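Every protein chain of the complex appears in place save one, which is left out.
The block that comes next holds chain A.
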Amino acid sequence: MKSLPIVDHPTKARPFVADTERFHWHDQALWFVRSKRDKQAGSVPEWEHLRSLASQIKTETIANLGDYLVEFERNATALGATVHWAADAAEHNEIVLKILRDHETLRIVKSKSMLTEECGLNHFLEDNGIEVVDTDLGERIVQLRKETPSHIVLPAIHIRKEEVGDTFHEHLGTDEGASDPQYLTEAARQHLRDKFLAGEVGITGVNFAIAETGGLVVCTNEGNADLGVSLPRVHIACMGIEKLVPRFQDLSVFIRLLARSATGQPITTYTSHFHGPRDPNSELHIVLVDNGRSRLRNSNEFREALHCIRCGACMNTCPVYRRSGGHSYSATVPGPIGSVLSPTRDSSRYKSLPYACSLCGSCSDVCPVKIPLHHQLLAWRKELVGENLLPYSKRISMKAASILFRSPRLFSMAGWMGRKSLKILPHWATHNRLNTWTIARELPEPPRESFRHWYAENRKR
C-alpha cells in the first residue's frame, strides 16, 4: 500500500481561510444550526438526564459488544435477514460486490452512510462497473461535483447555492444561473425519481441496530433511504459494529437526542424500523464492519469515542471547524470527533488534528452521548509527544517553557524582559515571515508592572 501524505491541518485550512467572505458565511451557517440545537435541547426538561442514560447505555454496550453482536445476529437471522461480518473496509466492499454480482446488478441507489464513505465503497463499485447513485440531496451534489462530504450530517454545507446551480446546469440541464433552492431541489427530485425507479438494489447506512429484536433503524428527512429500499427486492444495510443498542426501548433515548442535536428538529421526518426482509421474495443483508473499532474498544483512553451517534453537533459548535471547513481535516469524519478518531487509525498521518482545537470544551458540552471530546484531544497531544510525533519547533519551545516554569527567578526575569521588549521592539522585528504567530495579530500593550509586583504591593496591607 502506498503511504498516504501527512495531513497538515493549518496548511489545508489556508485556502478556506483566505476567502474571508466565504468563511464568515460558513461560520454563520453552522452557528445557525447550533442555535437551533440549543433551542431544542432547552425545550426538553430532562435533557441532561437523557444524555446520562445514553452514555450509560453506550458504555454498557461497548463493554459487552461481542455478546450483543451475537445476540443481534441470532435475532436478525431468525427474522430472515442475512448477517455478514467484515474485518476491514476491503472485506466490506468485497461482500457488497459479491451480493451485487449474485444479483447481476448494474445500478444501485444509496442513501447516506458515513461507513461506506469510510470504506471507499463508491469508487470501489464504480471501478467494478456498477453505477452508484447517492440519493441524499447533499451527497448527490457532492457526488456530481466529484468532491467528498465536508460534514457528516450536512455533506454540502461548504457549497454556495450559485455553485449548486452551476453543477445542476451542467449535469441536470437546469437554467443557467439559477440558484433558487426550491427550484434546484425540484430538479433534483425529478432527476432522482428516475434513478429510484431504475435502482436494482438499495444500500443504506444504519443509525441504530437493536440486539434484542434483530432490527435496525434508519433516519432521514428526505425519505430517500425509504424510497431507495422499498422498490427493489434487495436491501443491503452497512453498519459499524458500534451502532448497536441492547434493547428496543433504548431507541427512545437515542432518537430523542439524535435529530435535536443534529439539526435542531424534534425528530427526523422518517424514522424507519426494519425487522427482516420485506417479504419471502426479498432479501435484507446486514454487513457488520469492524475496521479498527475493536482496537479502539481496547483503549482505556479513547474507548468512549465509540459512543458517537454521528449527530455532527460537535462540528457545528467547534470554532475551529466552523472557520476552517470540513475538508481541511482530510478525513471521513472531520471536526472534534474526527480529530479523536483519525489518529487512532494512523497517528503519524493525522498528528496535526488534535491541535486543530482551542480546548474551549464546547464539543463536550453539546455531545448527546457525553464523549469527553476535548479531554480526549488533550490526551492525544500527550500521546503524540510520547510517540515523538511533535514537530521540532514545538518540541524545542516546550522544552524551553518547561525550564522557564521550573525556575521562579528565571520566570520573573523573562517577564521583565518581555515587558521591556514589547515597548522597544520595532514592528518589523516581530512581524516577519519567520514568526507565523503574528500573521494576523498585533502584540499586546505591555502592562506597567508584573502581577508578582502588584501582588506584593497590594496584599501586604
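Some points to look at:
Criterion: contacts are C-beta pairs under 8 Å (C-beta built on N, C-alpha and C of every residue); 3 or more make two chains touch, one makes a residue touch a chain; residues count from 1.
Keep in mind that, in the parts below, contacts and distances are computed from a predicted model.
For the chain of the complex excluded from view, the name given in UniProt is "LUD domain-containing protein" [choices: "Osmoprotectant transport system permease protein", "Peptide ABC transporter substrate-binding protein", "LUD domain-containing protein" or "Putative cytochrome bd ubiquinol oxidase subunit I"]. Of A:277, A:312, A:338 or A:368, it is A:277 that touches the chain left out of the display. Which of A:130, A:251 or A:341 touches the hidden chain is settled by the complete complex: it is A:251. Only one of A:62, A:320, A:337 or A:356 touches the absent chain when the whole complex is considered: A:62.
Only one of A:78, A:197 or A:443 touches the chain withheld from this view, namely A:197. Mapped onto chain A, the interface with the missing chain covers residues 29, 32-33, 44-46, 49, 53, 56-57, 59-66, 69-70, 77, 79, 82-87, 91, 95, 98-99, 102-103, 135-138, 141, 154-157, 159-161, 164, 181-182, 184-186, 189, 192-193, 196-197, 213, 215, 221-224, 226-227, 230-231, 233, 241, 246-253, 255-256, 263, 265-279, 281, 283, 285, 288, 290, 294-295, 297-298, 303.
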